[in-house]
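Shown here: the complex without one of its protein chains, the others still in place.
Going by the order they are written in, the chains are A and B; count residues from 1 in each one.
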Amino acid sequence: MAADDETLTAPYLLTYDYRRSCGPVIGRFLAGLRAGRIEGVRTAGGRVIVPPVEYDPDNGEPTGDFVAVSSTGTVVSWAWVVEPRPNHPLARPFAWALIKLDGADTAMLHAVDAGRPSRIKTGARVKARFAAERSGHIRDLACFELEDA
Amino acid sequence: MSARREVAIVSYAQTSFAPHTKLNDAELVMEAVTAALERAQLPRKQIGFCVSGSSDYLTGMPFSFVGALDAVGAWPPIQESHVEMDGAWALYEAWVRLLHGDIDTALVYAFGRSSLGDLQDVLVAQLDPYYLAPLGVDPNSLAALQARALLDTGRASERDFAEVATRCKRTAGGAPLDAPYVVSPLRAHDCPPVNDGAAAIVLAAGDRARALCKRPAWIRGIDHRIEAHSLGARDLTRSSSTTLAAVEAGVHTAPIEIAELHAPYSHQELIVKEALQLGDGVRINPSGGALAANPLMVAGLARIGEAAQQILDDNARRTLGHATSGPCLQQNLVCVMEASS
Partner (left out) sequence: MSDGGADDKIEIVKGFIAPVRLRYTVNAGRASSRFLRGLTEGRILGQRCPVCHKVNVPPRGACPTCGVPTEEDVQLGEVGTVTTFCIININFDAKARELPYAAASIVLDGADTTLFHLIQEVPVAKVRMGMRVRAVWAAERGPSLESIDHFKPAGEPDAPYDSYKDHL
């Protein structure tokens, strides 16, 4: 404990190891990542949602069949991280991006290893880089990279 | 449908919103609650219902709201509730509770000590645990994605962001565009400070409100709405939940004089203002808003309290308080208050 003139303070580390159950939709998507492919799910209205969710965010109806989508896509928004934090996917400066994969109607958030901020822009084409070792987890997608890189 | 019971804010109080407090939760809440009750001249034992907003993750202490009850005095047993939300949502619950008609007063308070941990880590825990939290995407980064999307529409520029920041933060030297980015396109001046604090509001219904307060701030409408949690499924540049809540709260039935908007990031003020369709004559955030001080779980309730105070102080006749919660303005609450006609 450290003391100042009036109140005492102490360092405190809170740790929880939650075991997340995935269910059939997320579990299937993560199994796809493990196998090196990206899948979305089709709504009754015909839209393809990636990453997939159990219910259509527009109307709460159950979503339907799985649809393979491309591992390439288009940046719809991005933010440049000057100083990555320890729990970020990349240790060097990178871009977060909302990426609409070819064949999908919604954007997914992930990191883009673009090197420097001048190389990324809205509309940039990116492709997925899969991790060498995969376990069925969102970080089986190591990050995205510029398609022309 | 029978006429809805009239409910008003009769007093508001807050602690200082300092970068760090040495008080514990109960001591912090005590300051705000005691001041709000004294202003209303309402003894603790006459409070009909008590509800608070806070988040255990801020201090890492499970069920911390129970300890904070020491500031209210929960014996003999009181009617109490809690939301793991900004205190603005606690206020909504208190308003609904007063509509039941069997009690006449309610105490709402919120507290948050953001300084004990690192908010950029803590707030990751509020995200989707499958697709987002494992990436460690922090609140500044999420806000930056939203800001970039807004810039891309051409509806705002980085200069517009800086103008909001300059007005709210009132810092010497303003908000220079040559300042480095924290997460581009956001600079430090576009991001909220870290603050600890507590705030309290006393609500009363009908004649009890008139007895407790010379000039109550009558709640004419209050509504809150939520959008999909998947960021990629939303148009981040529009706050459709704010727009809908505003319509339901009756914002557009008469002119608003002062609006307190809960916009922790500068670009979010622009999005919320547009969603509320506030005209240019409306004074926005005379308090400085959440860009000036952002005690988490408190800042939204403080917006409603500040907007109410403008009526209590006879500075305005019709004001609006707005609160937000979740990443990129996911949930929004709008409260319209008026002086008696």
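The working rule: a residue touches a chain if its C-beta (ideal position, glycine included) is under 8 Å from a C-beta of that chain, and two chains touch if they have at least 3 such contacts.
Everything numeric in this text was worked out from a predicted model, so none of it was measured.
Set against the missing chain, the residues B:Val10, B:Leu23 or B:Cys328 yield one that touches it, B:Leu23. For the chain left out of this panel, the touching residue among B:Leu116, B:Ala233 or B:Val282 is B:Leu116.
Contact between chain B and the unshown chain involves residues 21-27, 30, 33-34, 44, 57, 59-61, 67, 69-75, 116-118, 121-122, 125, 129, 133-134. Residues of chain A in contact with the chain left out of this view: 1, 3, 6-22, 24, 26-28, 30-32, 34-35, 65-66, 135-137.
Note that in this section only the chains that are shown with their structure count from here on.
A separation of 29 Å divides the Cα centre of chain A from that of chain B.
The part of chain B that touches chain A in the complex is made up of residues 22-23, 60, 120-121, 124, 129-132, 134-138, 141-142, 144-149, 152, 180-186, 228-233, 236. Those residues of chain A lying in contact with chain B across their complex are 4, 6-7, 12, 14, 18, 20, 22, 26, 30, 49-51, 53, 57-58, 76-82, 85-89, 96-98, 100, 106-111, 117, 122, 137-139.
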